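Notes to accompany the following structure.
Every protein chain of the complex appears in place save one, which is left out.
This part shows chain A:
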Amino acid sequence: MRTQPLSPPATTELPGRPRAGLGRMALAVVAALLYLVAVPLLLADRPYFLNVLTNASILSFASLGVWVTFTIGRINIAQGAFAMIGGYVTAILSTRYGLPFWLCLPFSAVVAALVGIAIGLPILRLRGVYFAMITLSLTEAVRLAFLNGGDLTKGATGIVNIPQPAGIQTPVAFYLLAACLLILGLLAVRRLATSRIGWVFRSLRQNEDLAASFGVDVARYRVVAFAFSCAMGGIAGSFFAVFHQNIYPASYSVQDSINFMLYCFLGGLDHVLGPVVGAFLLVIAFELLGELQQYQALLYGILMIVVMLFLPNGILSLELGRGDRR
């Protein structure tokens, strides 16, 4: 009866099954330790490079959120807006009410997630380019909202002199905080992707009607994915607010939202490491090639076209081979 060649058994894991591959786990632990210990030791007296890596870590963190919305089949170009929301929540709470950063951080995540739920409920019915377009305009709408926020957001002058977190003042300390956030974010997203929730997300990407036919509350799961993504955007924004000690309506533009999405595309949508690989490659490359920064938008545009044409499944598809993991 077999009319087509059958590939060897797929390697993806199933819900509820203990994860295979102790080797990969060990590799991940070693990589995390290197990033947490070896890198700061090596770069201790080179704060510029530490700052570049700090940036890359938190940009990866925000892109991980975008990656989650990709798993339900939505192109999310709103992450800049939610980073901005998280940033302003932290800025306002810490400068006006003197709240410590460690409280501002979770608050920022929660506020961003709640805004994400409120906005997501209506707009997540849209798909494809329509959803992408509306999220793109959302970035601009949120920027305008903060620009016209009166005394609360201080308009174009923004909020400055945001206090640094207790005990985190040096580049090394910020680097370590960012690295820890990135590792926690990776674990949280991986957990999500390998749990039943992740399986339901992927089923939505493939066919929402089929998922509804066996009882999945499609609207609810879509919003869960979007809120998770927004919370990660909020955390990233909160971090950048205290890292730069300021926030302006111009801190996040449509370009930033597009970049978050581009990191996912470049690294690959099929693996949770995709956005991290994409973000680190692009951020570091552009820091090293300082001269090119004025052409960043152009080069990103070209890169995006090239990636979509020749590597539609991202850089990580090279290593995994045959595109079989998709």
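In the analysis below, a residue touches a chain if its C-beta (ideal position, glycine included) is under 8 Å from a C-beta of that chain, and two chains touch if they have at least 3 such contacts; residues count from 1.
Here is the rule we use: contacts and distances are computed from a predicted model.
A chain of the complex is left out here; the name its UniProt entry carries, from "Fumarate reductase iron-sulfur subunit", "Carbamoyltransferase", "NADH-quinone oxidoreductase subunit M" or "ABC transporter ATP-binding protein", is "ABC transporter ATP-binding protein".
Summary of contacts with the chain left out: across A:Ala212, A:Ala250, A:Leu292 or A:Ile305, the touching residue is A:Ala212. Checked against the hidden chain, the listed residues A:Val142, A:Leu177 or A:Val224 yield one contact partner: A:Val224. Within the complete assembly, residues 1-7, 9-10, 12, 14-17, 191-192, 195-197, 199-200, 202-203, 206-207, 209-218, 224, 326 of chain A touch the chain that is not shown.
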